[in-house]
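Note that this complex is displayed minus one protein chain, with the remaining chains in position.
Let's turn to subunit A:
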Amino acid sequence: MIRLGVPSKGRLMELTFDWFAARGVTLSRSGSDRDYGGRVEGIDGLQLVLLSAGEIPRELAVGRIELGVTGQDLVRERLVGWRSDLAEIAPLGFGHADLILAVPECWRDCETLDDFASIARDFRAAHGFRLRIATKYHRLVRAWLAEAEVADYQLVDSQGATEGTVANQTAEAIADITSSGETLRANALKIIEHDNPILRSQAVLFANRAAMGAELDRVLTHLGLAAR
């Protein structure tokens, strides 16, 4: 039996169901909205497990599910050494989001990451502490800024309403996921342009590497995919 983890609610669940339906596999929630059991039709040997999107990376890594749909951002942020445990089977073409660094729009002098590095240095000298970036993507942001050799900043944890931290003066900049940029504009923030965003993310069908084998191949072949 191959267990497939799918986000248990919202658009991500619906789009995942659509993606599988287009490949002849009907996924559905059994019973009421409060029931997290799932039904699979059109293929044998596949079990649907509805989970919170944030739990799917960990469940895949420990092998409690063999397949799972989740965002690349969550896998890369939460699983150290993820490539050793997981394989990206197929990008699903939805759930697009960029992880970006944003600063107040009123910072006329901040257009590039080099500006940002210079401002961070000035800020630290003027205020006696490091410029704060609010984010929940600590590892990704830190690795990206280390690669660009930006110093003089600190990360502060923000698990929600991250765009509001600048106005509340609990951070000077933010690093968060954005798709349309609307929330950023509403909070008078602008994206710092660099060669690339910190991460371009979308929903991906992941497989646990340890589960690779004939049984998984059969499911993937049925979906018109090849195990990589």
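Here is the rule we use: contacts are C-beta pairs under 8 Å (C-beta built on N, C-alpha and C of every residue); 3 or more make two chains touch, one makes a residue touch a chain; residues count from 1.
Everything below uses one rule, namely that contacts and distances are computed from a predicted model.
**Student:** Between "Putative membrane protein", "2-oxoisovalerate dehydrogenase subunit beta", "Branched-chain amino acid ABC transporter permease" or "ATP phosphoribosyltransferase regulatory subunit", which matches the UniProt record of the unshown chain?
**Tutor:** Listed in its UniProt record, the absent chain's protein name reads "ATP phosphoribosyltransferase regulatory subunit".
**Student:** Could you tell me which of A:Ala22, A:Ala188, A:Ala210 or A:Ala226 touches the chain that is not displayed?
**Tutor:** A:Ala188
**Student:** Sort through A:Ser8, A:Ser118, A:Thr183 or A:Gln202 and give me the one touching the missing partner chain.
**Tutor:** Considering all chains, including the one not shown, the answer is A:Ser118.
**Student:** Considering the complete complex, identify which of A:Ala22, A:Val62 or A:Val80 is in touch with the unshown chain.
**Tutor:** Of the candidates A:Ala22, A:Val62 or A:Val80, A:Val80 is in touch with the missing chain.
**Student:** Across the whole complex, list the residues on subunit A that are touched by the chain not included here.
**Tutor:** Residues 76, 80-85, 104-109, 111, 114, 117-119, 121-123, 126-127, 129-131, 139, 142-143, 145-146, 148-155, 166-167, 169, 172, 188 of subunit A touch the chain absent from view.
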